[in-house]
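In this view, the complex is presented without one of its protein chains, the others remaining in place.
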Amino acid sequence: MADIQLRDLTKRYTDDVLAVDGIDLRIHDGEFLVLVGPSGCGKSTTLRTIAGLEDATDGTIEIGDSVVNDVSPKNREIAMVFQNYALYPHMTAAENMSFGMRSVSDFSAEEIERRVADAAETLGIEELLERKPKELSGGERQRVAIGRALVREPQVFLLDEPLSNLDAKLRVQMRAELLKLHRQLETTTVYVTHDQTEAMTLGDRVAVLNDGQLQQVASPQELYDFPENRFVAEFIGEPAMNVLPVELRATGHGLTAAHEGFTVELPGTTDRAALGADDRTVSFGVRPEDIALASSLPDGAATFTAEVTVTEPLGEQLLLHCRVGSAEIQVKVEPRSQVAVGESVTLGFDRERLHLFAADTGETLYHSARPKADPNGRAEQSHEPASSEGLAPEAEPTG
Amino acid sequence: MATQTDTSTTTTTETLRPTRWLPEDLWVHAALVGSIFLMAMPLLLAMIMSTQTTSEVYEVTNLGIGSQGLANYWTALTEYNFATYLFNSAAMSLVIVVGKVSLSLLAALALVYYELPYERGIFMFILLTLLLPVPVRIVPLFQLLADLGWTNTLLALTGPYIASATAVFLLRQHFMSIPASLVETARLDGVGPLRFLFRVLIPMSRGMIAGVCVITYIYAWNQFLWPLVAVTDKSSQVVQVGIRYIQGSAQAGLTRWGLIMAAAIIALLPPLLVLVALHRPLLKTFAIQQK
Partner (left out) sequence: MASQRKLYDSRLQAALLLLPTFVVLTAFLYYPGLATFRLSLYETLFLGQQTAWNGLGNFVALATSPAYRNSFVLSVVFAAVVVLGTLLVSLLIGYLLFDVGTRSSLYLVAAIWPYALPPAVAAILLSFLLHPNLGIVTHYLELVTPWTLDWFNDGPQALAVLAIIAVWKQLGYNIIFVVAALNNIPQTLTENARLDGVGRLRMLWRVYVPLISPTLLFLVVMNTIYAFFSTFPLVDLLTSGGPSGWTNLLIFKLYRDAFEFSNLGSASAQSVVLFVLVAVLMYVQIRVTDGYAQYGA
């Protein structure tokens, strides 16, 4: 087992594309870390650099205690699982799993056989060992590909979008199996995906990348509750967080965010300077699930009106697209709420779950909730424990 | 070009990254350059020898540029009729390329875009000619063209090559890969067949047509056996058979190998230049042929 340390990792291609731009990241021993981001954000390149399939242009990669930049891939004690499985089509599952080990002279035949049998047992693929890839289903192929990684008994597992080629149902099932497998083996795992749901469900911690830069590394819930910038806030969560431009105004007891369609008090704020906002105009963020119909709010809560433009019944919830002033917001409400398109509705915010981002850099200025831990030193800006104006508990985020 | 990336990486971060891939890659590059050089060596040697006088050639290990310069080439072109041969080869290839591509375009148009009875049978009729390369039908073919009075003419050189299963097959495959939605647009617009051919199919098949042209051109230019049989009159002969003539006539006394090498290079250069210039469409077309 080993931890991984990336220091200032940079990958620049000859045509001057900066794929990875100075990433510092420590992946702890036994941790399941997910790298997530939109396509082209550098997550796969980062993984391939750890594997040694790409050379780092700058910075260092440490696995265990040693810098491995100059160690060839085969000696890094890693195993990788690819999106398209990368199984040799002319070999049986067992041959696929043992081909790598048989290619280097370090293992006896009995050792190889034992490891293949062990891996097959772990994955429940004993029956499939003599079949060729074309005789296997997508999920079975993926299991064999994982089995091939297992037999190497590596220090680190690297998985590059391993579930993307599977259908939705199988993906959910394999997700659970991967978690079980990781709990059993406790091998350090780095997992790349573009799917934030996969990232949230699998990762001990999730690293969000964009444009080759690390945006935030945190536990899934922390990413969701306390995004460090507007990119993370909008990337994590489905549908995405509503972000609107607002003006900050000082009142007698703190700041309010004023939009043409609503005004909301920001609990626990004193003045702009304390937020670190240079400008009067900032971005105001609130998740769709943190807005509710006034009818489900306690009496006396601050409300505003909006016009419903589209309704999307999601089954477990009803998603409303609403027009507020000139802005468009999305709101998740009770599934069987009686709301029609064109109607005016009265809405209110969960004041525990408001966020402000700098209009220019997108940096987070303020969360209305207080982080449990104190990851970034901005916790002082949060307000006192919830006041009576807070929303009813059923409006809590569902994740 | 993964390896180039690797190399340039090595130079930008000199101390951190010594030579992880470099030695092995160097070995691969060296092996490649070596084998390419071996493959090209006969050509390079021939080019050197083609500039030498006969006595220079007879000093076997003389690898200097000879005193003849390009004189051997001039001699081959003028005194040994290579100018005529080149012209005949060019005419033969041109007629075959234009004829074969035109005929195949029309046939492929009919096969892909017309309701045809027995379509499969018609296609098989064309494809089965693959079983009949020239040597399989050479005797009756020669008699037929003699009966037609075509011996020693361009018609005899080109006629047997002007229709081909391969070209029809390739164009048909390509037409079938053009999205059906485009065809339906044409149908809605009521586009006539010739307009469809010239304004839609040909512009959309430029790469494929170029590839077929290159393959056909090289094939036609390099023909030897059939021109040897079909043409007995030297003034109508093509350049490949011209090599046979110059080999025979240059052998009086000391063989003028410099002259023969010059003649061979003359016969090689046109297809070689076409290949270098048009290798991209050629490779794409081959990629389709294999499927």
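Order of writing sets the chain letters: A and B. Residues in each chain are counted from 1.
In this text, contacts are C-beta pairs under 8 Å (C-beta built on N, C-alpha and C of every residue); 3 or more make two chains touch, one makes a residue touch a chain.
If you're wondering where the values come from, they're calculated on a predicted model, not measured in any experiment.
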Ask   = What residues on chain A make contact with the chain left out of this view?
value = 48, 51-53, 72-75, 78-80, 82-86, 88-90, 99-101, 103-104, 134, 148, 152
Request  = Could I get the residues of chain B that touch the absent chain, sorted low to high?
outcome  = 1-4, 25, 28-29, 31-32, 35-36, 39-40, 42-43, 45-46, 49, 57-58, 60-61, 63, 103-104, 106-107, 109-117, 122, 125-126, 129-144, 159-160, 162-163, 168, 175-176, 180, 183-184, 186-187, 193, 196, 218, 221-222, 224-225, 228-229, 240-241, 243-244, 247, 257, 260-261, 264-265, 267-268, 271-272, 274-276, 279-280, 283, 286-287, 290
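We adopt the following convention: only the chains that are shown with their structure count from here on.
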Remark   = Chain centres from averaged Cα atoms put chain A and chain B apart, in whole Å, by 56
